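Have a look at the structure below, then the notes.
Of the protein chains in this complex, one is absent; all others appear in place.
Up next is chain A:
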Amino acid sequence: MAELHIIGQIIGAGGFPQNSLFCKWGVHTGGAWRLLSGLKEGQTQVDIPQTGDMAYWSHPIDLHYATKGLQGWPKLHFQVWHQDSFGRCQLYGYGYCHVPSSPGHHRISCVTWRPLGSWQEQLAQMFVGGGPQLRSPDLIYSGADRYRLHTEAMGTVELELGIIMRHFDKYGVES
């Protein structure tokens, strides 16, 4: 039985059209993984930067996993949302990335994209906001249905993670 510690923070996000942003994040693992301690999903606060483009959250991630196998390595998913001055929330992007598998300190930039609708919906989105969202974000992990989506590129989520692996070398894993 090997253990994995993921300790780090979601620093913030930048490169989006507007910058009053918050993020919903979560970690998805395979069946052989067991979460021993820590919260595996959460939502950051809304950050409205006064200068500059990047919204900073500094949201902590502290997870301790135990696993019986290498399959189903943890993956992070993000949903970046925008809250405007009227309090309306609008989806700004989905992002997916793997948790690194080598021990040490990693600085990760996870890029995000947003689904696009028809041109009428895009016009409406420009004025009123809103826009299509995925019915179930978990479908992305199977990968088979992605080709049906038409998306546009949005900003980037920055995070830094420290990875500590225990007992993996006892089972002959090199990382």
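Keep this in mind: a contact is a pair of C-beta atoms (placed from the backbone, for glycine too) under 8 Å apart; a residue touches a chain by one contact, two chains touch by 3 or more; residues count from 1.
The rule is short, and it goes like this: contacts and distances are computed from a predicted model.
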Q.
As a check of understanding, state which of "MKS transition zone complex subunit 1", "Programmed cell death protein 6", "F-box and leucine-rich repeat protein 4" or "Calcium and integrin-binding family member 2" is the UniProt name of the chain not shown.
A. "MKS transition zone complex subunit 1"
Q: Check the options A:M1, A:I48, A:C89 or A:I164 and report the residue that touches the missing chain.
A: A:M1
Q: Name, in rising order, the residues on chain A that touch the hidden chain in the full complex.
A: 1-2, 15, 32, 34, 36, 66-71, 73, 75, 94-98, 100-102, 106, 110-113, 116, 119, 141, 143-144, 146-154, 167, 169-175
